[in-house]
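A single protein chain has been removed from this complex, and every other one stays in its place.
Residue numbering begins at 1 within each chain, and the chains themselves are lettered A and B in the order written.
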Amino acid sequence: MLMTEKDKMQAQRTGAIRTAWQLAVVAVLIFFAFILSGVLGR
Amino acid sequence: MKKQNTFIVAAAVTAAVIAAFWLLLVAPGYTGNEINMPRGVTLQSELSYQLHMITLWICVVIGVIVFSAMFISIVLHRKSKDHEAARFTHSTRAEIVWTIIPVIILVVMAVPATTALVNMEVAPETEMTVKITGFQWRWKYEYIEDGIEFISSLHSESNAARRLISGIDPSAVENYLLDVDNPMVLPANTKVKFLITADDVIHAWWVPALGWKRDAVPGFINEAWTEVLEPGTYRGQCAELCGKDHGFMPIVLKVVPKEEYRDWVRQQQRKMAQEQAGLTDTRKALGHETGDDVQPQTLARVGSGK
Partner (left out) sequence: MNTGIDEMSHQSHETAHDDHHDHKPSGFLNRWLYTTNHKDIGTLYLVFSLLMFFIGGCMAMVIRAELFMPGLQLVEPEFFNQMTTMHALIMVFGAVMPAWVGFANWMIPLMIGAPDMALPRMNNWSFWILPFAFTMLLSTLFMDSGGPASGWTLYPPLSLQGGQSFAFVVFAIHMMGISSIMGSINVIATILNMRAPGMTLLKMPLFVWTWLITAYLLIAVMPVLAGAVTMLLTDHFFGTSFFNAAGGGDPVMFQHIFWFFGHPEVYIMVLPAFGVVSEIIPTFSRKPLFGYTAMVYATASIAFLSFIVWAHHMFTVGMPLTGELFFMYSTMLIAIPTGVKVFNWVSTMWKGSMTFETPMLFAIGFIVLFTIGGFSGLMLAMAAADLQYHDTYFVVAHFHYVLVPGSVFALMAGAYYWLPKWSGRMYSEKWGKIHFWLSVISVNILFFPQHYLGLAGMPRRIPDYSTQFADFNMISSVGGFIFGASQLIFVGVIVHCVYKSRQAASGRVWEGAKGLEWTLSSPPPYHSFNTPPVIDRTTVAHAQELD
């Protein structure tokens, strides 16, 4: 199936949003990891 | 090479030679005071100074080589001289060479760097201990074996001059901001251990002539050591931001021959005994039980008007 320009742009956008969510999750995890390190390091 | 280029290169080489001449012969004379790190009066300060000079020289040499290459290129490889751009884009061999050579230089530097640090940080058997406590904004010194303690604060002359628009010229004050009322006194050629801590916020105790500084962290005790080889008066400052008067809690260290030190200890012990007696009287006058509720440093604080 040939992808139209619109399909390609949609695929790009889906990929971008997936990347964005992955990175956001990583950021939040790092935040809590360091708070945890603060708790454990006391 | 065109005549103009020759002139520029010749001028640059001359300048470089003069600079090298000055650096090699004149600059090493600048130790301490205005421009360079002090050699100091301990083994540690000497190690620190030497490591500093070795690293400085290596950086200077590398800098001269790299900047000369750049400068030559700027002069010769310009469009206005009709120089045509070459087409090379990469060279794996060059990358390897100028990675390996710096690694070798660093490994060579790591040797004196490591020995200096080990010698400075690992304390030998010490003969006496002084506990240093940082407060906002003064130091307390306690001589553990000899049982004396006192507060060391900025000298009143400096303290008056440093006020905002005090009208007093700082250059009229001797050792402006580097003088205290009660200096720390130590015997020369004696291995001294320091136990460094703080009462409120993080401070840092630093006398450049000793060659090191150490943070004073509340709730923790940091160990350091020294052996001062030359009698004299050495001055330092607090070296960790600790609030509004961080710049106004200096350190003065008087290093004296061992005999003179013992005299001073006896003097201090007598003084403390007198203060204790006076305190007992004050306590009785205030109607307190004889106890530890009125401390000498409170008296000192009251005395200095803070």
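Keep in mind that, in the parts below, a contact is a pair of C-beta atoms (placed from the backbone, for glycine too) under 8 Å apart; a residue touches a chain by one contact, two chains touch by 3 or more.
Since the structure is predicted, the reported quantities are computational estimates derived from the model, not experimental observations.
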item	value
Sole contact to the chain not displayed, among B:51, B:228 or B:252	B:51
Sole residue of B:124, B:147, B:170 or B:257 that reaches the chain not shown, by the stated touch rule	B:170
Positions on subunit A where the hidden chain makes contact	5, 12-13, 15-17, 19-20, 23-24, 26-28, 30-35, 37-39, 41-42
Subunit B residues touching the omitted chain (full complex)	32-38, 45, 47-48, 51-52, 55-56, 59, 62-63, 66-67, 69-70, 73-74, 77-80, 83-91, 94-95, 98-99, 102-103, 106, 109-110, 113-114, 116-118, 120-122, 161-166, 168-171, 175-178, 200-202, 204, 206, 208, 211-215, 217-220, 222-223, 236-248
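Here, only the chains that are shown with their structure count from here on.
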item	value
Euclidean distance of C-alpha centroids - subunit A vs subunit B, Å	47
